[in-house]
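A single protein chain has been omitted; all remaining protein chains appear in their positions.
The block that comes next holds chain A.
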């Protein structure tokens, strides 16, 4: 599903964020990318969302070279990728309901679907009673749940999450990881990044370790039941 082919990203001769990185993510996989701050995890995810261009190499989404697409085709790819971030990145002027409805509107879904799906997905992430709250009226854990609900509402092929538990307490972090695992069990491919060993322990599956922009190990574990 995702293929990195010798991708290098340099922000200057001394500042190499990714150094000839290659790996493949198969459909339905759950991949955890681990590494310290500055290891290149976020840059890697930004490449998938076409927020950044590689200096060298190519990134494929299925058979499509993401960075050869014109700017009008990029939103179409992004609608197939759900994304969750450490800082939630919700629209501050929209309620929980409207944040999720917005993602459905841009995907061209009709009003009936929006009215039935948004409360349902918020129920799934445990926020059925927070529909009309603005982000600033929600706790960190609740905001992250809204972000996850937004990321999965269009049933994306791929879900990427950049340090999704970075700002959460251990209890909330564990619940969020459980939600990801359930989403993965339903068939959605997931790539998430973390520097927290406890999260790595919980996610299991496939772990890619990065250091100084390079992959230093890529190991698969048996799925925990």
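Here, contacts are C-beta pairs under 8 Å (C-beta built on N, C-alpha and C of every residue); 3 or more make two chains touch, one makes a residue touch a chain; residues count from 1.
The working rule: contacts and distances are computed from a predicted model.
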Q.
Since a chain is absent, check the UniProt entry for it and pick the matching name: "Multisubunit sodium/proton antiporter MrpE subunit", "Glutathione transport system permease protein GsiD", "Serine/threonine protein phosphatase" or "Cell division protein FtsX".
A. "Cell division protein FtsX"
Q. Taking the entire complex into account, which one of A:130, A:150 or A:206 touches the absent chain?
A. A:150
Q | Listed residues A:56, A:76, A:182 or A:198, member touching the removed chain | A | A:76
**Q.** Of A:25, A:39 or A:103, the one touching the omitted chain in the full complex
**A.** A:103
Q) Since one chain has been left out of the picture, which residues of chain A touch it in the full complex? A) 49, 51, 71-72, 74-79, 83, 89-93, 102-103, 105-108, 110-111, 150
